[in-house]
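Here the complex is missing a single protein chain, while all its other protein chains stay put.
All chains are identified by letter, namely A and B, in their written order; residue positions are counted from 1 within each chain.
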Amino acid sequence: MPSQSDTPTGWRPRHGVYWLIIMPALAMLVLLYLVPLADVLVTSVTDPKPGLDNFLLLFTSTSVQKTLLTTLRIAALTTFVALLLGYVVAYAMRAANSSQQRLMLFCVLLPFWISVLVRSFAWIALLSSRGPVNAGLMAWGLIDEPLPLVRNETGVLIGMVHVMLPYAVLTLYANMRGIDVRLVAAARSLGASRFQAFRMVFLPLTRPGLIGAGTLVFILSLGFYVTPALLGGGKVLMIAEYVAVQINDTLRWGLGTMLATTLMLSVLAALWALSRVLDVKRLFGA
Amino acid sequence: MNRHHATGIVMAFAWMVLGFLALPAFAVVPISFTDTRYLAMPDEHWSLQHWRAFLSNREWHDSIWQSLWIACVSTLGAVVAGTLCAIGCWRASSRWSERVRTAMILPMAVPTIVYALGIYRLYVDLDLVGSAIGIVFAHTVTGLPYVVLTVSASLANIDPRLEQAARGLGASVGQTLRWVIVPNVVPGILSGAIFAFIHSWDELIVVIFIGGRAFFTLPRRMWDGINDNLDPVIAVVATGMILFTLLVLSAELALRARRPRS
Partner (left out) sequence: MLSPVPEPLVRFANVRKSYDGTVDAVSALNLEVARSEFLTLLGPSGSGKTTTLTMLAGFERPTEGRIFVDGEDVTDVPVEKRGIGMVFQNYALFPNMTVAENIAFPLRVRGVSRGEMNSKVMRALSMVRLDGFGDRRPQQLSGGQQQRVAVARALVFEPRLILLDEPLGALDRQLREQMQYELKHLHQRLDVTMVYVTHDQVEAMTMSDRVAVFSTGALRQVDEPRRLYEAPASLFVARFLGESNALPATVRQHDGGSCAAALATGETVTAVMPVRCAPGSAVHLVVRPEKILLGKAAQASPNRFAARIAEVTFLGDQTRLRLVAFGADDFIVKLANTAGQETFAPGTEIDIGWQAEDCRALAE
């Protein structure tokens, strides 16, 4: 390993010390994070009795299937819209001058750090039938009565895109920044029109970014709880909220942990697959 | 010209999307001054009634206090353990330390609801549901990734030759750490601390499960408020939370400006 040969010799004999200082964090992670997750896994095949009965519900229970379908549909739609909007924003950021760029980056980062709860609440207020969006549309005479924008899938989608867009923009932007601008210039000088240069050179080069951003947004969307619960108003049940309902209201631990396990394994499998194409750690990099 | 036309359309559309990103949260600010009893923009005049209601409500005060100290203590834990871990992994730099660093990201990747179930079951067994130490530990372990990532990033920026140069100029291991390594990592530690703090301050799902009857942090009380009745007082709280986040975020931006670029 190259990094090891860089290590000054004076540090070598103290290797044990490094594992000692890694320990507190590692112990916490194992005891307070990995053990609980393992417990969820175990419960899913032992409660109420050992076996894969809980997982059979994935194929037999209509309410489970309906929830899964809703989850997949909303996650897919969110991913599609976030990629589309995110691509345009990232493209514009790349083309903008540096002062514009800073303002744009600020606009992207700002919602990143405002609590999802606060943002969902703001969207409820904005989209409700007496809220400013409907009021504005009626004042302009575009509609006669309030549109149902919240407590349905539309509201969930708006809220989720809003939460996911920064992830898409930042991942795509990081990818686009790595593309040499001269490549597009070269394509133009060789006879490609603006559109041809974009389609044949720029777009293919952003494919890793699209794959990365798409996977990231999709798997984060799968596990979403707060936004769908609040903006769906209990009418749009995604998997995370469904799990919470099983535990808190009906105390069906077997079903709840089975769905949680399914959710976790899908997310980790997607991440693992993605890690074969790109450096996943960078996606989560601050 | 044609080219400016196309770029202009892209730019205009991008700014619209950016507006969609940045502005909506701020809708809670005017709503907090509404003169109505429901969630709406101020109708006839701006009113302080909901701010007064908030200021005279002890439950909200208790929640703020709880959220604040839980966030502070768990940030401290995450910063100490996370920084040591990042430095240890950086120095040990073996396949195993690389795996540890990857494992540290798990809490960011695994859906919170899954962890909430697991930690709830563990705490039921240990009788830690509704205990302060339980919440602090849960927030510490889920805050770790932020610290490990930011500190690792700072460490990766340190040119290995800097250290060799320091050693070559006669500095001991301890002196090298104190004068060369640590000064370069401090901004990373502070950034990580801010992220870990915001993480705990905003955390809702785990607290819903393990908070019991004693712990109603600010997010949990807001959550209950939104689900029970959409009282405009919540807009007041939301406004406060945004202001607080902006404050913390600008501190982070100031730090980032000072952090040396790789």
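Quick note on the criterion: a contact is a pair of C-beta atoms (placed from the backbone, for glycine too) under 8 Å apart; a residue touches a chain by one contact, two chains touch by 3 or more.
This one's a predicted model, so the numbers in the text were calculated from it and none came from an experiment.
Contacts of the undisplayed chain with the visible chains, over the whole complex, involve A.
Which of A:L84, A:A139 or A:L190 touches the hidden chain is settled by the complete complex: it is A:L190. In the complete complex, the hidden chain is touched by one of A:L205, A:L237 or A:A270, namely A:L205. Residue positions on chain A in contact with the hidden chain: 180, 182-183, 185-193, 196-197, 200-201, 204-205, 207, in rising order.
Operating definition for what follows: only the chains that are shown with their structure count from here on.
Rounded to a whole number, the gap between the C-alpha centres of chain A and chain B is 17 angstrom. Of all residues in chain A, only 1, 3-4, 6-8, 10-11, 14-15, 17-22, 24-26, 28-29, 32-40, 43, 85, 88-89, 91-93, 95-96, 104, 106-111, 113-126, 128, 130-132, 135, 162, 165-166, 194, 219, 222-226, 230, 240, 243-244, 247, 256-257, 260-261, 263-264, 267-268, 271, 280-281, 284-286 touch chain B in the complex they form.
Within the complex formed with chain A, the chain B residues making contact are 3, 6-7, 10-11, 13-15, 17-22, 24-28, 31, 38-41, 80-82, 84-85, 87-89, 91-94, 97, 100-122, 137-138, 140-142, 144-146, 148-150, 153, 160, 163-164, 167, 173, 191-192, 195, 198, 201-202, 204-205, 208-209, 219, 222-223, 226-227, 230, 234-235, 238, 241-242, 245, 248-249.
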